[in-house]
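The complex is shown incomplete by one protein chain, all other protein chains being positioned as in the whole.
A and B label the chains in the order they appear, each numbered from 1.
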């Protein structure tokens, strides 16, 4: 077990280094610069700004410097937001996304998994189609339609919830519902597939023949195995959902991490882009490790390798 | 079998019931949220809820360039001259109690009042000298440094031609007297000083966190900020809100009526609108153009449309064929039905732009050269060698990503197709790439906008001189440059305006730009908010704002205890 974790950890470090290099050179070769501005700048001033952020040096040298800085825990300044560091920006917005993400994921699980089980048990009937269609709605309407619709209906027409903002528990409901609905579809699908597979195993038919009640078959024998696909997905889903969603955060005015992924890329805030990349990749690596461990726990036939 | 099915049913029912329960729980939780609108509570307490567009890039007046930053910074820092509540042409006293100038409008003397920084320091003339030195220090990389070039020696210092700041035309004659020497006469200088680039910073605060030229100086962070304005910084939550509260040590604290302002950085216009309608904002930053006519009809007391000193125009790359021919440029200009465009597309009461300097500058009406004459346009195009658009090369309009830019470009595209029978493509690019291409001259036609820094034609005409960094069209005319330059030394305003007008007409005859419309500020405002007047540059001095029915809070000056009246009026319903 420890050996397994150690091995995975080393692999993870390699992945991080690879990703960092890839992103760095991709960013460096994309047109546009963090310092271009609408109002013309005197070339002398531009040169000073570039020198301050190290952009007067060749790309290779900049890369090595930045890797060195990161190893010292310094992700650099934001190139766009005066006197804010990348670490500060992430530290401020990540907890918000963590909170919204965990609640959304809970919503997704509570909606998706029951829908998936029901659909599998009643395959190819209306009790399959209706819950699956409902769950699917979340991935068939873009979030930028779903969000404003929910805001309009619950925020303005019924006026039971705040339309946007992030100032208390009631502000979480609409964004969490929008985001949760989106992920619910995936969980419903995975659960349905996993359950179907279990329900078609030979031992299930044997059990049925022996007269074991159906609910016992579903709950006792199939559920654990049938949930494996959903659990496998939980890791990357968690990493994705807690790193925020630009659309939901923009529409509901949530000060989360997701906005920075887009703003960073559009503003060409190079240091921020790199910091976010490292954070996201670390999350994915970590979550996958946890999933591996969970899988073995659920399925004793698997072994660490 | 039957038994089995019923078990299944039961299980399903159970599941359904669970699901319903969870949903109800969600709704139950949700309904706790309904209560009195936040705007009502805030209005009563004298707190302004302001939709402020976007997260400020910073609050250091020497490092930022945007309008949202301006709203916040001008509420927490005050320069020599302050905004007048309703007249853009009048310089209101700020840190300077009074000022005088020599007959040539070149040497200005400002007499500072007794005012305090929020850390207790007195505001001194030397603070301004330090601040302007900082703003011009090359290493700081102040993007607005150019605005200081009106001051003697400023350009040389900023461009590292000299390291001696004593060569720059600003000095503290004593602790309360500041003398500024300009390159030439500038009667509009006090109005120029309203711009936040000229705002002071507290030298002790800056030096405590870094050197004068340090871009990463953290003095302007929430916990370190020192200001001298009517409000002071209280909360700064990135992408969420910035809150300022009344500054009791402000010199004119008795005029300040609001108890605080909360600035919300809301980029999505749709979100901002539902927040306004949902009772979470008193002021929005903008309104989607399609909604303007609806709101004008439904809530005329809240839909605000005011002139704004800005020009929306297309730059033409005059070095590229076929735009190197002035006849082609003129044909394009004359083929645009601007009235139709502002009525049917932009919808925000914008004025058709017939010249480069927008309407609104007293004594300087707009030029009339860019009118709608489709026949004349066709004639010019034929003269240039493209009769009925035949043989017109493939060209493109470069726009940056925004719904309205796209709509306007599509409408113009259709007008040119209809009136000149030519096809001009649209190329939509991300902001930073768009800027790179425009600044690099890598475009045929490009969308542009220019907002005046101060109310004067020179704020517009100066950018079109040969080789100016904001010209970008490769057009230049020595006669134009000479007129602009000479106008700076004109003996009086009338002569100066005549010279500027002559220059503008020279440019409009060459047409390196296509004026499209003059901006308006289009936003929603809570009718209870008072003391807010239309301003050409959208700079509303916040110290005069108040709410109808606001609870009266006595300014915290020595000796005045809170009156019992205040509690009584708190229970009265806000109107």
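Operating definition for what follows: a residue touches a chain if its C-beta (ideal position, glycine included) is under 8 Å from a C-beta of that chain, and two chains touch if they have at least 3 such contacts.
Just so we're on the same page, contacts and distances are computed from a predicted model.
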Listed names "Glucose-6-phosphate dehydrogenase assembly protein OpcA", "Spermidine/putrescine import ATP-binding protein PotA", "Oligopeptide transport system permease protein OppC" or "Pyrroloquinoline quinone biosynthesis peptide chaperone PqqD", matching UniProt entry of the absent chain: "Oligopeptide transport system permease protein OppC"
Omitted-chain contact residue, chosen from B:410, B:481 or B:538: B:410
Among B:41, B:253 or B:426, residue touching the chain not depicted: B:426
Hidden partner chain, touching residue among A:6, A:31, A:60 or A:169: A:31
Touch with the omitted chain, as defined above, among A:5, A:22 or A:297: A:22
Touching residues (missing chain, whole complex) on subunit B: 269-270, 288, 290-291, 294, 340-341, 344-345, 401-403, 406-407, 409-411, 413-414, 425-430, 432-433
Residue numbers in subunit A that touch the chain omitted from display: 11, 14-16, 18-19, 22-23, 26-27, 29-32, 123-124, 128-129, 132-133, 136-137, 139-142, 144-145, 148-149, 152, 182-183, 186, 189-190, 192-194, 196-197, 200, 228-229, 232-233, 235-237, 239-241, 243-247, 258, 261-262, 264-266, 273, 276-277, 280-281, 284-285, 288, 291, 295
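Basically, only the chains that are shown with their structure count from here on.
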Residues of subunit B touching subunit A in the complex: 3-4, 7-8, 10-12, 15-16, 18-19, 22, 26-27, 29-34, 55, 57-58, 60, 63-65, 138-146, 158-160, 215-218, 220-221, 237-240, 264, 266-268, 270-271, 274-275, 277-278, 280, 430-433, 435-436, 439, 468-470
Subunit B contact footprint on subunit A (complex, rising order): 31-34, 36-42, 44-46, 48-49, 52, 77, 80-84, 89, 92-93, 110-111, 114-115, 117-118, 121-122, 127, 148, 151-152, 154-156, 159-166, 169-170, 173, 177, 208, 213-215, 218-219, 250-253, 255-256, 259, 266-268
